[in-house]
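Notes for the one structure printed next.
Only one protein chain is missing from this complex, and each of the others stays in its spot.
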Amino acid sequence: MAEDIKPRAVLDVSALPNVTFGTSSVTWWGIIGMMAIEGGVFALVIASYFYLHSRTNTWPPGVLPPDLLWGSLNTAIFLLSVIPNEWYRRRAHKGDLRAVQIGLVVMTLVGVANLVVRYMELRHLNCDWTQTAYGSAVWFLIGLHVVHLITDWVDTVVLTTLFFTPRIEGKRFVDAAENAAYWYFVVITWIPIYLVIYWAPRWLRS
Amino acid sequence: MSTSTVSPILPEAGDPKAQQLEAIWREPSGFIGWFKAVHHTTIGKRYMVTAFIFFLAAGILAGLMRLQLAFPEAHIMGPDLYNQIFTMHGSVMMFLFAVPMMFEALSVYFVPLMVGARNIAFPRLNAYSYYLYVMGGIMLFCFFFTNTGPDRGWFAYVPLSGPDYGPGKRADVWAQLITFTEVSALAVAVEVVVTVFKLRAPGMSLNRIPLFVWGQVVTAFMVIFAMPGVVVASTMLLLDRTTSTQFFNPAVGGDVLLYQHLFWWFGHPEVYIIFIPGTVIVSSIITTFSRRHIFGYLAIVLSVIATGFIAFGLWVHHMFATGIPQMSESFFTAASMMIAIPTGTQIFCWVATIVTGKVVLKTPMWWVLGFFFVFIIGGMTGIFVAAVPVDLQVHDTYFVVAHFHYVLIGGAVFPLFGAFMYWFPKITGRMLSEKLGMWSFWLFLIGFNITFFPMHIAGLRGMPRRVYTYGPGMGLTLLNQIESCGYILLFISVFMFLINVWMSLRNGERAPANPWGGGTLEWATSSPPPSYNFLYLPTVNGREALWDAAPNQPVVVGLHEDARTFLTTRIIDAEPEGTDEFPAPTIWPFLAAVATTVMFIGSIFRPVAVSIGAIPIAITLIAWFWPTRQEAARRRERDKWQKT
Partner (left out) sequence: MGAISQLAMLLFAPGFHGKQTALSPAGPQARTIEHTFLLIFWITAVVYVIVIAVLAIGVWRARIHGNELPPPQPANPVHDRIVARIVAGALGVSIVLLFIMLVSSYRTSHATSALAASSALTINVYGHQWWWEVEYPNKEPYKIVHTANEIHVPAGVPVTIHATSRDVIHSFWAPNIHGKKDLLPGYFNDLTLEVDQPGNWRGQCAEFCGEQHAHMSFEIVAQSPQDFQRWLSAQALSAPGPTTPQIAHGQQVFLSHPCVMCHTIGGTTANSRVGPDLTHLASRSTIAAGTLPNTIGNLAGWISNPQSIKPGCRMPPNPMSSTDLNDLLAYLETLR
């Protein structure tokens, strides 16, 4: 037996915003989900690195640890990039188109710098993945971060391009803010990876 | 609390609101239109049908195994084919049936309905995840039919699956199957978490979330934290095999147990990922068919969450025979026994609900009773294998094969058939035949026990697992023959189920919106639901939305209905917070899945396929995301910014 539809109690939601940031945005939650997954992968690879260490006597086995210069340089670039990143992230919350455009261009250039230095890092790891499990672990760990760096850079380039077209509206500012948040993930995951690749073999050498 | 079931609000014929919603939300038609679909019920049905087909295929493979094992030293097939068949049986059941059905299919179809939303979060990602899943499955079978099926067991231990002892491409195919199915499952997991956190109907506070939804969100979290284990294990395996990394080569610092740790970090939660949805199906059916609110809702929610956590602390119990330190043995035995406590809690709450309710003995309820009968035996044998000394006798024998079939079939397949009988009317708009359903049930219950109970004895009598044959003097012949006969009953049962489905679809009795008098929101709309799910978005007043509804329960108004608008609410109390738009149907998720498939399969043969293959994927993803002019213009005009 169908109930009468009118009159009926209602909850009117017409006054609610449709451009929301942070925990109020589904995009934010999606990005957090991705971070959880990728963070889990990193954590397990780092755990594998230490597990393999526990199974050998010399570490690194028969090779020098990776050269400190390029890795530390990249770390410095990552840490400094927080400044323009945070600036444009906050301006995105306000819908400041010009600021977001500048910010995205700057971050694109920062990404290029990171990638160039990363290339130099790869040439100075002092180990070969085909020779030892240690080498395999080091290359796998840094390789995962390379993948993140490249995909985030491509993401940033696409968003930068979009922000110079007339197709911009509120939701795209949420995307820009999330892009900045994801950059934080790239930077924050780099810290433990940097410590493991560059410093662990120096600290663990015994 | 109300003592009646509130009727759903269904549109009259020609209702203008219904027509407008239908026009906006309708799935694209035609051949190309099939590939553009983004509605969760469409994708959910595809998941169900595809997963069931894989179930049937893996079941046939099991039949071939039972045929070979029916006679000692039989020559029906040689060891090479048998090894492919048992590996395929396990891999297809675990990766292509169990998780895709229990988690993906059921949550994609039912979670948005049960929380009162019009679609699942990230609908295009949902479509992509389905295409990737089905393409991965097709890939696997194509390789199997060309004698390149994986043959190292569903967990593919190294070094047997590694470059030295696993020649050809078989283990690479296995590793890539993992990649397909795990990306798919992870995508759905994120969608489920976001849907349950942010898209719930106003009034559906945390303590009013249906148990089915609780279970699926806990499962989603488990998927997110467990799957990285198998991602890393299978990637390391693939790298060892294709690019000469040395992760598992003891000669240069690698370790074979590293693989096992990484795999079982995933592997143990995996079985709870399969089982927890089973338990919440049971909760749902028991509630409806005992005609009372479930007893111990809070205890059950806490048990499900506890199970999800503890499941991550058990993995080493799969490695008791590898020579782990005694301290580890003790810890993991204790943890493995401890997980019986939350499961036991759920069982006692269910029994309490049933014995204090008014029990409607229809087929869904019979499958639930079968679940108790079968699963609890499996849970009990779990205690045997949790105890290290006993495990060291029965590990890798048919005893443990019996154990996991009792818990997996008892804990997932029985609830699943119950779920089919329960929700088939909702999904298809037709009722199934009770009579055929009961025949299927009894044949399955009896056939299952005849097939699997003797395996406990066979294991204790010395029969290891994964053996393509056994000697005539071992005392195993009669047991194996009984088991093989039991298979025939299982086969007939499933066949009868298929007949039931087919006849019902052709001219079964039309199903009303709420044939079982259920209380959750999927019953608040027609059978099957329209493309927009609910004529009016509901609000909720209690745990069983329809049973606890206020006499004039409010509905949501004020959303733009000329676009695919949805409402977001706050996590804890589900107060309305904002609105947003779902994206429109599009072909790009399908094309992105094709590009991804090409890259995944290419990388089996040439590692460089990863870099080259990434380019088409990037292109399809950019096209997927790129906004259209009309969309941007419409939204710009309506933008209402959050006050910061």
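Annotations for the structure displayed:
Just so it is clear, A and B label the chains in written order, and each chain counts residues from 1 on its own.
The rule is short, and it goes like this: a contact is a pair of C-beta atoms (placed from the backbone, for glycine too) under 8 Å apart; a residue touches a chain by one contact, two chains touch by 3 or more.
Note that the coordinates shown come from a computational prediction; the quantities given were computed from them, not determined experimentally.
All shown chains touched by the missing chain in the whole complex, by label: B. Checked against the hidden chain, the listed residues B:191, B:240, B:270 or B:391 yield one contact partner: B:391. Residue in contact with the omitted chain (choice from B:70, B:359 or B:618): B:359. Residue B:347 is the one among B:194, B:347 or B:537 that touches the chain not shown. Of B:132, B:177, B:304 or B:377, it is B:377 that touches the chain left out of the display. As for the chain not pictured, it touches subunit B at residues 1-5, 78-80, 83, 152-153, 157, 159-160, 164-165, 250-251, 254-257, 290-293, 295-296, 299, 321-323, 326, 329-330, 333-334, 337-338, 340-341, 344-345, 347-349, 351-352, 354-361, 369, 372-373, 376-377, 380-381, 383-384, 386-397, 445-446, 449, 453-454, 456-457, 460-462, 464-471, 474-475, 516-517, 519, 544, 547.
Definition applied: only the chains that are shown with their structure count from here on.
Put simply, subunit A touches subunit B in their complex at residues 1-3, 5, 8-21, 23-26, 29-30, 33-34, 36-37, 40-41, 43-45, 48, 51-52, 55-56, 61, 93-95, 129-137, 139-140, 154, 158, 162, 166-172.
Subunit B makes touch with subunit A in their complex at residues 6-7, 9-10, 12, 121-122, 186, 189-190, 193-194, 197-199, 202, 224-225, 227-229, 231-232, 235-236, 239-240, 243-249, 252-255, 258, 261-262, 265, 539, 550, 552-559, 567-568, 571, 576-581, 618, 622, 625-629, 632, 635-636, 638-644.
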